[in-house]
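As you look at this complex, bear in mind that one protein chain is not there, while each of the others sits in place.
Right, subunit A next:
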Amino acid sequence: MVTYIIRRLIGALLMLAIVSMVTFSIFFVVPRMAGATSEDFANRYLGKAATAEMAAVAAEKLGFNDPVPVQYGRWIKGVFAGAEYDTGASIEQCPAPCFGYSFVKRQPVWPELVDRIPVTLSLAVGASVIWLIGGVAVGVLSALKRGSFFDRAAMSVALAGVSLPIFFTGIVSLVVFSYGMGITAPGGAYTPFEENPAEWAYNLLLPWITLAFLYAASYARLTRAGMLETMGEDYIRTARAKGLPESTVISRHGLRAALTPIVTIFGLDLGLLLGGAVLTESTFSLKGIGDYAVQAIMTNDLPKIMGVTMVAALFVVVASLIVDLLYAVVDPRVRLG
């Protein structure tokens, strides 16, 4: 088990290194292939009024003329030790962890991201709890009552859930529940949990449900398929032959095995969402990481985009690491591998 954990940890670190290299390449190598010069890069850090000489000086000072690996190394060093951006015209400080410095807003990327993490975290975690419980429960019931009215109805709703985009369900539910009935918050508001938990939940309820609906649908289908498969396994027959009550057979023997693939998908889905639930945040005007990414793209603020990309990748890698470890806890056969 210890070797398994160590191996997974090394794997995750390697993954992060590769992700950072790919991200770095996308922003600093690919543009060069398209013909961008060091001065073009430097121009991003200068105002619009910058002259060609200023750009040349800045390009040299910022190190855009150095070999690419050196630039990459400097960037990684910034993440751990902080960085200093000297454009010749001004010197900007970017303390560790420095995920880039936005010259559009004249501030480091990381503190801004940190401000937005609680919003995305609240949204993702709350929704995931709802969809996990709801999706699995519906899936199990559908599998056990296969072919019944409930099964058909649930699977139809699930199909709708998978197919309908969030900006549709989100807006419809806003119109109906917030503006129509007035039972949920109108969106755009976020109260930190530690300030007022009740208000925190009230403001997030509709985004949670809308986002959860999308995921619950696919989880219900996945759980149903998994349950149908496991309930036909030989060990289920053994469990029944032992004289176990049917409820124990279903929960301890059937669901336990059917849940393993769900754990995997859940971890990755949650990791992805933590990197920004772009559509949900836009629909409900929540200032989370997804909204941050959208703004960064709209203002063509490359350091911000790169920072968001790295943080999102970090979440996914960490999530898949946790999934791997959980998997070994759930399925003892994995520990061998």
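Here, a contact is a pair of C-beta atoms (placed from the backbone, for glycine too) under 8 Å apart; a residue touches a chain by one contact, two chains touch by 3 or more; residues count from 1.
We take it that contacts and distances are computed from a predicted model.
Asks: Considering the UniProt annotation of the chain absent from this complex, which name among "Cytochrome ubiquinol oxidase subunit I", "Tat pathway signal sequence domain protein", "Dipeptide/oligopeptide/nickel ABC transporter ATP-binding protein" or "Membrane protein" applies?
Replies: "Dipeptide/oligopeptide/nickel ABC transporter ATP-binding protein"
Asks: Among A:121, A:244, A:294 or A:318, which one is in touch with the chain left out?
Replies: A:244
Asks: From the list A:35, A:67 or A:332, pick the residue that touches the absent chain.
Replies: A:332
Asks: Considering the whole complex rather than only what is displayed, give the residues of subunit A touching the chain that is not shown.
Replies: 233-235, 237-246, 252-253, 256-257, 330-333, 336
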